[in-house]
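Removed from the display is one protein chain of the complex; every other protein chain stays in position.
Then we have subunit A:
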(Lines give C-alpha, C1' and ligand atoms only; values in the text may rest on other atoms or scores of the structure.)
Protein backbone atom coordinates (compact mmCIF):
# COMPACT_ATOMS: atom_id res chain seq x y z
CA UNK A 1 0.00 0.00 0.00
CA UNK A 2 1.37 3.37 -0.96
CA UNK A 3 1.65 5.61 2.07
CA UNK A 4 3.29 8.50 0.39
CA UNK A 5 1.69 10.63 -2.26
CA UNK A 6 3.57 11.00 -5.46
CA UNK A 7 5.17 14.37 -5.92
CA UNK A 8 3.80 16.47 -8.73
CA UNK A 9 7.07 16.06 -10.64
CA UNK A 10 6.79 12.28 -10.41
CA UNK A 11 3.23 12.45 -11.70
CA UNK A 12 4.37 14.55 -14.63
CA UNK A 13 7.16 12.12 -15.51
CA UNK A 14 4.65 9.25 -15.44
CA UNK A 15 2.60 11.04 -18.07
CA UNK A 16 5.51 11.05 -20.47
CA UNK A 17 5.39 7.27 -20.75
CA UNK A 18 1.70 7.48 -21.56
CA UNK A 19 0.72 6.58 -25.08
CA UNK A 20 -1.16 9.79 -25.52
CA UNK A 21 2.15 11.59 -26.04
CA UNK A 22 2.32 9.96 -29.43
CA UNK A 23 1.25 11.36 -32.75
CA UNK A 24 -2.15 10.81 -34.26
CA UNK A 25 -1.96 7.61 -36.27
CA UNK A 26 -3.19 7.50 -39.81
CA UNK A 27 -5.22 4.40 -38.90
CA UNK A 28 -8.50 5.44 -37.37
CA UNK A 29 -8.93 2.10 -35.61
CA UNK A 30 -5.59 2.46 -33.87
CA UNK A 31 -6.47 5.95 -32.64
CA UNK A 32 -9.85 4.78 -31.39
CA UNK A 33 -8.24 1.82 -29.59
CA UNK A 34 -5.80 4.10 -27.76
CA UNK A 35 -8.59 6.47 -26.76
CA UNK A 36 -10.86 3.62 -25.65
CA UNK A 37 -8.06 2.26 -23.49
CA UNK A 38 -7.57 5.62 -21.94
CA UNK A 39 -11.26 6.25 -21.42
CA UNK A 40 -11.96 2.74 -20.20
CA UNK A 41 -15.09 2.63 -18.02
CA UNK A 42 -15.97 6.21 -18.97
CA UNK A 43 -19.52 5.64 -20.13
CA UNK A 44 -20.07 9.31 -20.94
CA UNK A 45 -17.43 9.29 -23.70
CA UNK A 46 -19.18 8.74 -27.01
CA UNK A 47 -17.56 7.43 -30.22
CA UNK A 48 -19.66 8.16 -33.30
CA UNK A 49 -18.26 6.63 -36.46
CA UNK A 50 -19.51 7.54 -39.93
CA UNK A 51 -18.36 7.72 -43.51
CA UNK A 52 -17.02 10.71 -45.40
CA UNK A 53 -17.00 9.65 -49.03
CA UNK A 54 -14.93 6.50 -48.88
CA UNK A 55 -13.14 7.47 -45.68
CA UNK A 56 -14.14 6.26 -42.24
CA UNK A 57 -14.38 9.05 -39.66
CA UNK A 58 -15.15 9.30 -36.01
CA UNK A 59 -16.16 12.07 -33.63
CA UNK A 60 -15.40 11.66 -29.95
CA UNK A 61 -17.05 13.78 -27.27
CA UNK A 62 -18.34 13.68 -23.74
CA UNK A 63 -22.09 13.42 -23.51
CA UNK A 64 -23.53 16.41 -21.65
CA UNK A 65 -20.65 18.76 -22.38
CA UNK A 66 -21.33 19.50 -26.03
CA UNK A 67 -23.94 21.30 -28.07
CA UNK A 68 -25.35 18.29 -29.94
CA UNK A 69 -27.29 20.36 -32.49
CA UNK A 70 -24.19 22.30 -33.56
CA UNK A 71 -22.20 19.11 -34.01
CA UNK A 72 -25.03 17.50 -35.92
CA UNK A 73 -25.52 20.42 -38.29
CA UNK A 74 -22.04 21.87 -38.70
CA UNK A 75 -19.98 18.69 -38.59
CA UNK A 76 -21.89 15.46 -39.20
CA UNK A 77 -24.31 16.75 -41.81
CA UNK A 78 -21.64 18.86 -43.48
CA UNK A 79 -19.23 15.94 -43.71
CA UNK A 80 -21.85 13.52 -44.91
CA UNK A 81 -22.89 15.89 -47.69
CA UNK A 82 -19.30 16.44 -48.77
CA UNK A 83 -18.64 14.21 -51.72
CA UNK A 84 -14.90 14.36 -51.95
CA UNK A 85 -12.65 11.48 -52.56
CA UNK A 86 -9.44 13.29 -51.72
CA UNK A 87 -9.52 14.63 -48.23
CA UNK A 88 -6.99 16.58 -46.26
CA UNK A 89 -7.33 18.13 -42.88
CA UNK A 90 -7.13 21.60 -44.44
CA UNK A 91 -10.02 20.89 -46.79
CA UNK A 92 -12.13 19.56 -43.95
CA UNK A 93 -11.27 22.51 -41.71
CA UNK A 94 -11.58 25.27 -44.34
CA UNK A 95 -14.29 24.02 -46.66
CA UNK A 96 -16.47 21.46 -44.94
CA UNK A 97 -16.81 21.99 -41.19
CA UNK A 98 -18.72 25.25 -40.77
CA UNK A 99 -18.43 25.84 -37.05
CA UNK A 100 -16.88 29.01 -35.60
CA UNK A 101 -13.84 27.65 -33.77
CA UNK A 102 -11.85 24.78 -35.25
CA UNK A 103 -8.22 23.87 -34.77
CA UNK A 104 -6.02 21.02 -35.91
CA UNK A 105 -3.64 18.94 -33.87
CA UNK A 106 -1.18 16.13 -34.34
CA UNK A 107 -1.01 15.00 -30.73
CA UNK A 108 -3.37 12.58 -29.08
CA UNK A 109 -2.97 14.20 -25.64
CA UNK A 110 -4.24 17.48 -27.05
CA UNK A 111 -7.35 15.63 -28.27
CA UNK A 112 -7.81 14.08 -24.85
CA UNK A 113 -7.43 17.43 -23.13
CA UNK A 114 -9.88 19.15 -25.44
CA UNK A 115 -12.45 16.37 -25.20
CA UNK A 116 -12.29 16.66 -21.42
CA UNK A 117 -12.82 20.41 -21.76
CA UNK A 118 -16.05 19.93 -23.67
CA UNK A 119 -14.76 20.07 -27.24
CA UNK A 120 -15.28 17.43 -29.90
CA UNK A 121 -12.47 15.53 -31.60
CA UNK A 122 -12.77 14.56 -35.27
CA UNK A 123 -10.56 11.76 -36.57
CA UNK A 124 -10.49 10.66 -40.21
CA UNK A 125 -8.97 7.43 -41.39
CA UNK A 126 -5.84 8.04 -43.41
CA UNK A 127 -5.04 11.44 -41.96
CA UNK A 128 -2.27 12.06 -39.40
CA UNK A 129 -4.01 15.03 -37.90
CA UNK A 130 -7.22 15.53 -36.01
CA UNK A 131 -9.62 18.43 -35.77
CA UNK A 132 -10.82 19.89 -32.49
CA UNK A 133 -14.26 21.43 -32.86
CA UNK A 134 -15.40 23.93 -30.24
CA UNK A 135 -19.10 23.34 -29.72
CA UNK A 136 -19.45 23.42 -25.98
CA UNK A 137 -22.90 23.08 -24.56
CA UNK A 138 -24.58 21.19 -21.83
CA UNK A 139 -26.90 22.70 -19.30
CA UNK A 140 -25.50 25.41 -17.01
CA UNK A 141 -27.22 27.87 -14.76
CA UNK A 142 -28.42 30.95 -16.62
CA UNK A 143 -27.49 34.52 -15.81
CA UNK A 144 -29.49 35.67 -12.80
CA UNK A 145 -29.26 38.20 -10.00
CA UNK A 146 -26.36 37.39 -7.70
CA UNK A 147 -27.60 35.95 -4.42
CA UNK A 148 -24.86 37.32 -2.20
CA UNK A 149 -24.79 40.86 -3.62
CA UNK A 150 -28.32 42.10 -4.08
CA UNK A 151 -28.83 45.77 -4.79
CA UNK A 152 -31.73 48.15 -4.83
CA UNK A 153 -30.39 50.03 -7.82
CA UNK A 154 -28.01 48.62 -10.39
CA UNK A 155 -27.63 45.78 -12.91
CA UNK A 156 -29.24 42.51 -11.91
CA UNK A 157 -26.95 40.15 -13.76
CA UNK A 158 -24.42 38.02 -12.02
CA UNK A 159 -21.70 35.63 -13.00
CA UNK A 160 -22.47 31.98 -13.62
CA UNK A 161 -20.36 28.82 -13.50
CA UNK A 162 -19.38 29.13 -17.18
CA UNK A 163 -16.09 30.91 -17.85
CA UNK A 164 -17.06 32.06 -21.30
CA UNK A 165 -20.39 33.47 -20.20
CA UNK A 166 -18.58 35.38 -17.45
CA UNK A 167 -15.90 36.79 -19.72
CA UNK A 168 -18.65 37.81 -22.14
CA UNK A 169 -20.46 39.63 -19.33
CA UNK A 170 -17.31 41.61 -18.57
CA UNK A 171 -16.62 42.23 -22.25
CA UNK A 172 -20.15 43.58 -22.49
CA UNK A 173 -19.24 46.15 -19.81
CA UNK A 174 -15.81 47.13 -21.13
CA UNK A 175 -16.01 47.23 -24.91
CA UNK A 176 -12.39 48.03 -25.44
CA UNK A 177 -9.53 46.20 -27.06
CA UNK A 178 -7.47 47.23 -24.04
CA UNK A 179 -9.34 44.70 -21.94
CA UNK A 180 -7.06 41.70 -22.02
CA UNK A 181 -7.96 38.17 -21.00
CA UNK A 182 -5.14 35.75 -20.53
CA UNK A 183 -6.20 32.12 -20.46
CA UNK A 184 -4.55 29.69 -18.08
CA UNK A 185 -5.25 26.20 -16.80
CA UNK A 186 -4.78 25.15 -13.20
CA UNK A 187 -5.39 21.87 -11.45
CA UNK A 188 -3.71 18.64 -12.58
CA UNK A 189 -6.90 16.58 -12.49
CA UNK A 190 -9.56 19.22 -12.92
CA UNK A 191 -7.71 21.20 -15.63
CA UNK A 192 -9.76 24.20 -14.60
CA UNK A 193 -9.75 27.03 -17.07
CA UNK A 194 -9.20 30.49 -15.69
CA UNK A 195 -8.95 33.91 -17.25
CA UNK A 196 -6.79 36.73 -15.94
CA UNK A 197 -8.33 40.06 -16.86
CA UNK A 198 -6.78 43.49 -16.86
CA UNK A 199 -6.96 46.70 -18.83
CA UNK A 200 -3.75 47.36 -20.69
CA UNK A 201 -2.40 50.79 -19.87
CA UNK A 202 -4.16 50.95 -16.51
CA UNK A 203 -2.98 47.89 -14.60
CA UNK A 204 0.71 48.07 -13.78
CA UNK A 205 2.73 45.56 -15.82
CA UNK A 206 4.56 44.49 -12.64
CA UNK A 207 1.24 43.64 -11.03
CA UNK A 208 0.06 41.55 -13.97
CA UNK A 209 3.42 39.81 -14.07
CA UNK A 210 3.27 39.06 -10.36
CA UNK A 211 -0.26 37.67 -10.61
CA UNK A 212 0.72 35.41 -13.49
CA UNK A 213 3.85 34.25 -11.66
CA UNK A 214 1.87 33.32 -8.55
CA UNK A 215 -0.78 31.48 -10.55
CA UNK A 216 1.80 29.63 -12.61
CA UNK A 217 3.43 28.48 -9.40
CA UNK A 218 0.24 26.66 -8.36
CA UNK A 219 0.64 22.91 -8.58
CA UNK A 220 -2.41 21.24 -7.15
CA UNK A 221 -4.64 18.39 -8.17
CA UNK A 222 -7.91 20.28 -8.15
CA UNK A 223 -9.18 23.82 -8.32
CA UNK A 224 -12.90 23.62 -7.80
CA UNK A 225 -13.53 27.19 -6.73
CA UNK A 226 -11.80 30.56 -6.90
CA UNK A 227 -11.24 30.26 -3.15
CA UNK A 228 -8.49 27.71 -3.80
CA UNK A 229 -6.62 30.20 -5.95
CA UNK A 230 -7.31 33.00 -3.49
CA UNK A 231 -5.66 31.16 -0.64
CA UNK A 232 -2.75 30.00 -2.78
CA UNK A 233 -1.78 33.42 -4.09
CA UNK A 234 -2.60 35.84 -1.28
CA UNK A 235 0.25 37.53 0.59
CA UNK A 236 -0.58 36.42 4.12
CA UNK A 237 -2.87 33.42 4.39
CA UNK A 238 -2.56 33.42 8.18
CA UNK A 239 -4.25 36.78 8.47
CA UNK A 240 -7.95 36.82 9.31
CA UNK A 241 -8.44 39.64 6.86
CA UNK A 242 -9.03 38.73 3.23
CA UNK A 243 -6.48 40.28 0.89
CA UNK A 244 -8.33 39.42 -2.28
CA UNK A 245 -11.86 40.52 -2.98
CA UNK A 246 -14.42 38.24 -4.59
CA UNK A 247 -17.57 39.27 -6.40
CA UNK A 248 -20.49 37.80 -8.32
CA UNK A 249 -21.18 41.04 -10.12
CA UNK A 250 -19.74 41.87 -13.56
CA UNK A 251 -20.18 45.60 -12.93
CA UNK A 252 -18.08 45.42 -9.76
CA UNK A 253 -15.35 43.55 -11.60
CA UNK A 254 -15.45 45.95 -14.52
CA UNK A 255 -15.25 48.98 -12.23
CA UNK A 256 -12.23 47.53 -10.47
CA UNK A 257 -10.52 46.67 -13.76
CA UNK A 258 -10.96 50.29 -14.79
CA UNK A 259 -9.14 51.31 -11.60
CA UNK A 260 -6.09 49.34 -12.56
CA UNK A 261 -6.82 46.12 -10.70
CA UNK A 262 -6.59 42.60 -12.05
CA UNK A 263 -9.47 40.14 -12.16
CA UNK A 264 -9.38 36.35 -12.14
CA UNK A 265 -12.39 34.42 -13.39
CA UNK A 266 -12.45 30.70 -12.69
CA UNK A 267 -14.52 28.19 -14.60
CA UNK A 268 -17.02 26.41 -12.40
CA UNK A 269 -17.71 29.23 -9.97
CA UNK A 270 -19.55 32.52 -10.18
CA UNK A 271 -17.09 34.19 -7.78
CA UNK A 272 -14.44 36.19 -9.57
CA UNK A 273 -11.37 37.50 -7.77
CA UNK A 274 -10.22 41.10 -7.71
CA UNK A 275 -6.72 42.08 -6.66
CA UNK A 276 -5.00 43.97 -5.20
CA UNK A 277 -7.51 45.00 -2.63
CA UNK A 278 -7.66 47.27 0.38
CA UNK A 279 -9.59 47.01 3.62
CA UNK A 280 -11.97 49.78 2.60
CA UNK A 281 -13.11 48.01 -0.54
CA UNK A 282 -14.86 45.48 1.63
CA UNK A 283 -17.02 48.26 3.04
CA UNK A 284 -18.10 49.41 -0.42
CA UNK A 285 -21.10 48.15 -2.34
CA UNK A 286 -21.57 48.60 -6.06
CA UNK A 287 -24.76 50.59 -5.56
CA UNK A 288 -22.79 53.25 -3.67
CA UNK A 289 -21.85 54.43 -7.13
CA UNK A 290 -25.36 54.27 -8.55
CA UNK A 291 -27.28 56.22 -5.94
CA UNK A 292 -26.84 59.94 -5.57
CA UNK A 293 -23.83 60.75 -3.48
CA UNK A 294 -25.78 61.99 -0.44
CA UNK A 295 -27.25 58.53 0.04
CA UNK A 296 -23.88 56.89 -0.49
CA UNK A 297 -22.19 59.17 2.05
CA UNK A 298 -24.82 58.33 4.64
CA UNK A 299 -24.56 54.60 3.97
CA UNK A 300 -20.79 54.60 4.16
CA UNK A 301 -20.72 56.53 7.41
CA UNK A 302 -23.26 54.09 8.82
CA UNK A 303 -21.10 51.18 7.76
CA UNK A 304 -17.97 52.62 9.39
CA UNK A 305 -19.85 53.21 12.64
CA UNK A 306 -21.38 49.76 12.56
CA UNK A 307 -18.15 47.96 11.78
CA UNK A 308 -16.79 49.53 14.95
CA UNK A 309 -19.88 48.43 16.86
CA UNK A 310 -19.71 44.92 15.41
CA UNK A 311 -16.16 44.58 16.67
CA UNK A 312 -16.24 46.45 19.95
CA UNK A 313 -19.75 46.74 21.35
CA UNK A 314 -19.95 43.52 23.39
CA UNK A 315 -16.40 44.11 24.64
CA UNK A 316 -17.20 47.67 25.71
CA UNK A 317 -20.28 46.46 27.54
CA UNK A 318 -18.26 43.77 29.33
CA UNK A 319 -15.48 46.21 30.26
CA UNK A 320 -17.79 48.93 31.48
CA UNK A 321 -20.05 46.67 33.55
CA UNK A 322 -17.14 44.71 35.04
CA UNK A 323 -14.40 47.28 35.61
CA UNK A 324 -15.50 50.80 34.79
CA UNK A 325 -19.02 51.20 36.12
CA UNK A 326 -18.29 54.86 36.85
CA UNK A 327 -18.46 55.54 33.12
CA UNK A 328 -22.20 54.92 33.04
CA UNK A 329 -24.63 57.73 33.92
CA UNK A 330 -26.32 57.02 37.23
CA UNK A 331 -29.79 56.17 35.90
CA UNK A 332 -28.40 53.83 33.30
CA UNK A 333 -26.16 52.26 35.91
CA UNK A 334 -29.14 51.50 38.16
CA UNK A 335 -31.06 50.04 35.24
CA UNK A 336 -28.19 47.77 34.17
CA UNK A 337 -27.41 46.79 37.75
CA UNK A 338 -31.01 45.84 38.51
CA UNK A 339 -31.29 43.77 35.32
CA UNK A 340 -28.05 41.96 36.14
CA UNK A 341 -28.82 41.41 39.80
CA UNK A 342 -30.23 37.90 39.44
CA UNK A 343 -27.83 36.75 36.73
CA UNK A 344 -25.48 34.07 38.07
CA UNK A 345 -22.77 34.61 35.45
CA UNK A 346 -20.26 37.43 35.03
CA UNK A 347 -20.85 39.74 32.08
CA UNK A 348 -18.17 38.03 30.03
CA UNK A 349 -19.75 34.57 30.31
CA UNK A 350 -23.17 36.04 29.64
CA UNK A 351 -21.88 37.72 26.49
CA UNK A 352 -20.14 34.55 25.38
CA UNK A 353 -23.29 32.46 25.79
CA UNK A 354 -25.39 34.90 23.79
CA UNK A 355 -22.81 35.44 21.07
CA UNK A 356 -22.25 31.73 20.54
CA UNK A 357 -26.00 31.10 20.48
CA UNK A 358 -26.46 33.89 17.98
CA UNK A 359 -23.70 32.56 15.74
CA UNK A 360 -25.20 29.07 15.88
CA UNK A 361 -28.62 30.45 14.95
CA UNK A 362 -27.13 32.38 12.07
CA UNK A 363 -25.23 29.40 10.74
CA UNK A 364 -28.26 27.16 11.11
CA UNK A 365 -30.33 29.74 9.24
CA UNK A 366 -28.00 29.48 6.23
CA UNK A 367 -28.21 25.68 6.05
CA UNK A 368 -31.99 25.41 6.42
CA UNK A 369 -34.22 25.55 3.33
CA UNK A 370 -35.24 29.13 2.57
CA UNK A 371 -38.91 28.52 3.28
CA UNK A 372 -38.43 27.59 6.91
CA UNK A 373 -35.00 29.11 7.50
CA UNK A 374 -36.14 32.67 8.02
CA UNK A 375 -38.98 31.67 10.29
CA UNK A 376 -36.74 29.47 12.40
CA UNK A 377 -34.12 32.24 12.66
CA UNK A 378 -36.60 34.83 13.81
CA UNK A 379 -38.38 32.46 16.18
CA UNK A 380 -35.11 31.18 17.50
CA UNK A 381 -33.79 34.64 18.17
CA UNK A 382 -36.98 35.83 19.80
CA UNK A 383 -37.78 32.71 21.76
CA UNK A 384 -34.26 31.93 22.87
CA UNK A 385 -33.57 35.54 23.77
CA UNK A 386 -36.83 35.97 25.66
CA UNK A 387 -36.64 32.59 27.35
CA UNK A 388 -33.05 33.15 28.40
CA UNK A 389 -33.93 36.48 29.99
CA UNK A 390 -36.94 35.04 31.79
CA UNK A 391 -34.90 32.09 33.01
CA UNK A 392 -32.37 34.49 34.49
CA UNK A 393 -29.47 33.20 32.41
CA UNK A 394 -28.79 36.45 30.62
CA UNK A 395 -29.90 40.01 31.18
CA UNK A 396 -32.10 42.04 28.84
CA UNK A 397 -29.35 44.61 28.05
CA UNK A 398 -27.14 41.76 26.92
CA UNK A 399 -29.78 40.53 24.46
CA UNK A 400 -30.02 44.04 23.05
CA UNK A 401 -26.23 44.34 22.79
CA UNK A 402 -25.90 41.02 21.00
CA UNK A 403 -28.76 41.80 18.62
CA UNK A 404 -27.29 45.19 17.80
CA UNK A 405 -23.92 43.56 17.19
CA UNK A 406 -25.50 41.01 14.88
CA UNK A 407 -27.29 43.69 12.91
CA UNK A 408 -24.07 45.71 12.77
CA UNK A 409 -22.20 42.80 11.21
CA UNK A 410 -24.91 42.45 8.55
CA UNK A 411 -24.24 46.00 7.36
CA UNK A 412 -20.80 44.95 6.10
CA UNK A 413 -21.37 44.36 2.37
CA UNK A 414 -18.72 41.67 1.91
CA UNK A 415 -19.34 38.38 3.66
CA UNK A 416 -15.66 37.44 4.03
CA UNK A 417 -14.91 40.69 5.86
CA UNK A 418 -18.03 40.35 8.02
CA UNK A 419 -16.87 36.88 9.09
CA UNK A 420 -13.42 38.24 9.97
CA UNK A 421 -14.92 40.94 12.16
CA UNK A 422 -17.20 38.41 13.83
CA UNK A 423 -14.26 36.17 14.61
CA UNK A 424 -12.18 39.03 15.97
CA UNK A 425 -14.98 40.01 18.32
CA UNK A 426 -14.26 37.01 20.55
CA UNK A 427 -10.61 37.72 21.43
CA UNK A 428 -11.54 41.36 22.04
CA UNK A 429 -14.29 40.18 24.40
CA UNK A 430 -11.80 37.95 26.22
CA UNK A 431 -9.38 40.86 26.58
CA UNK A 432 -12.20 43.07 27.84
CA UNK A 433 -13.29 40.43 30.33
CA UNK A 434 -9.81 40.07 31.75
CA UNK A 435 -8.31 43.55 31.36
CA UNK A 436 -11.22 45.90 30.82
CA UNK A 437 -10.73 48.97 28.65
CA UNK A 438 -6.97 48.44 28.68
CA UNK A 439 -7.48 45.05 27.07
CA UNK A 440 -9.80 46.53 24.43
CA UNK A 441 -7.27 49.22 23.63
CA UNK A 442 -4.43 46.71 23.34
CA UNK A 443 -6.51 44.39 21.17
CA UNK A 444 -7.62 47.22 18.92
CA UNK A 445 -4.07 48.52 18.62
CA UNK A 446 -2.92 45.04 17.68
CA UNK A 447 -5.58 44.82 14.97
CA UNK A 448 -4.75 48.28 13.66
CA UNK A 449 -1.04 47.44 13.54
CA UNK A 450 -1.81 44.23 11.69
CA UNK A 451 -3.97 46.07 9.17
CA UNK A 452 -1.24 48.64 8.57
CA UNK A 453 1.29 45.85 8.16
CA UNK A 454 -0.63 43.84 5.57
CA UNK A 455 -0.07 44.28 1.87
CA UNK A 456 -2.05 42.99 -1.05
CA UNK A 457 0.22 42.51 -4.05
CA UNK A 458 2.40 45.39 -2.92
CA UNK A 459 -0.42 47.79 -2.09
CA UNK A 460 -0.70 48.71 1.62
CA UNK A 461 -3.91 47.09 2.85
CA UNK A 462 -5.09 50.00 4.96
CA UNK A 463 -4.46 52.69 2.37
CA UNK A 464 -5.51 55.43 1.84
CA UNK A 465 -5.79 55.80 5.63
CA UNK A 466 -2.48 54.13 6.40
CA UNK A 467 -0.47 55.51 4.65
CA UNK A 468 -2.58 58.66 4.59
CA UNK A 469 -3.63 60.01 1.21
CA UNK A 470 -6.21 62.75 1.65
CA UNK A 471 -7.21 62.88 -2.01
CA UNK A 472 -8.22 59.25 -2.09
CA UNK A 473 -10.21 59.45 1.13
CA UNK A 474 -12.92 60.93 -1.09
CA UNK A 475 -13.93 57.40 -1.93
CA UNK A 476 -13.51 55.79 1.49
CA UNK A 477 -15.55 57.29 4.30
CA UNK A 478 -17.68 59.19 1.82
CA UNK A 479 -18.38 58.90 -1.87
CA UNK A 480 -17.59 62.20 -3.52
CA UNK A 481 -19.88 63.17 -6.41
CA UNK A 482 -18.94 61.68 -9.76
CA UNK A 483 -17.75 65.01 -11.09
CA UNK A 484 -15.20 65.10 -8.22
CA UNK A 485 -13.92 61.55 -8.72
CA UNK A 486 -11.84 62.51 -11.71
CA UNK A 487 -8.71 60.48 -10.92
CA UNK A 488 -8.08 56.81 -10.52
CA UNK A 489 -6.44 55.45 -7.33
CA UNK A 490 -2.73 56.21 -7.45
CA UNK A 491 -1.76 52.99 -5.68
CA UNK A 492 -2.93 50.89 -8.61
CA UNK A 493 -2.67 53.17 -11.63
CA UNK A 494 0.57 54.91 -12.43
CA UNK A 495 0.21 56.47 -15.86
CA UNK A 496 -3.35 57.01 -17.04
CA UNK A 497 -4.70 58.47 -13.80
CA UNK A 498 -7.34 60.75 -15.22
CA UNK A 499 -10.64 58.97 -15.74
CA UNK A 500 -12.79 61.84 -16.86
CA UNK A 501 -12.53 65.25 -18.42
CA UNK A 502 -12.39 68.27 -16.16
CA UNK A 503 -15.57 70.31 -15.68
CA UNK A 504 -18.00 67.62 -16.75
CA UNK A 505 -20.85 69.22 -14.80
CA UNK A 506 -23.38 71.33 -16.70
CA UNK A 507 -22.34 74.97 -16.94
CA UNK A 508 -24.14 77.66 -14.96
CA UNK A 509 -26.02 78.76 -18.05
CA UNK A 510 -27.10 75.23 -18.81
CA UNK A 511 -28.32 74.79 -15.27
CA UNK A 512 -30.28 78.01 -15.35
CA UNK A 513 -31.84 76.93 -18.60
CA UNK A 514 -30.55 79.87 -20.67
CA UNK A 515 -28.43 77.71 -22.94
CA UNK A 516 -29.83 74.92 -24.98
CA UNK A 517 -32.86 74.28 -22.79
CA UNK A 518 -36.25 75.67 -21.82
CA UNK A 519 -36.13 78.72 -19.57
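Methods note: a residue touches a chain if its C-beta (ideal position, glycine included) is under 8 Å from a C-beta of that chain, and two chains touch if they have at least 3 such contacts; residues count from 1.
Everything below uses one rule, namely that contacts and distances are computed from a predicted model.
**Q** There's a gap in the complex where one chain should be. From "TRAP transporter small permease protein", "Spore germination protein", "DNA repair protein RecO" or "Tryptophan synthase alpha chain", what does UniProt name that chain?
**A** Not shown, but named in UniProt as "Spore germination protein".
**Q** Touch as defined at the start, partner being the missing chain; which of A:337, A:442 or A:484 qualifies?
**A** In the complete complex, the chain left out is touched by residue A:442.
**Q** So one chain is hidden, and I want to know which residue out of A:25, A:214 or A:474 touches that hidden chain in the complete assembly.
**A** Residue touching the absent chain, from the options given: A:214.
**Q** Which of A:100, A:329, A:344 or A:369 touches the chain that is not shown?
**A** Of the candidates A:100, A:329, A:344 or A:369, A:329 is in touch with the missing chain.
**Q** Among A:250, A:397 or A:460, choose the residue that contacts the chain missing from this document, as touch is defined above.
**A** The one listed residue touching the chain not shown is A:460.
**Q** On subunit A, where is the contact patch with the chain that was removed from view?
**A** 206, 210, 213-214, 217, 233-236, 323-324, 326-329, 435-442, 444-446, 448-449, 452-453, 455, 457-458, 460, 462, 464-470, 490-491
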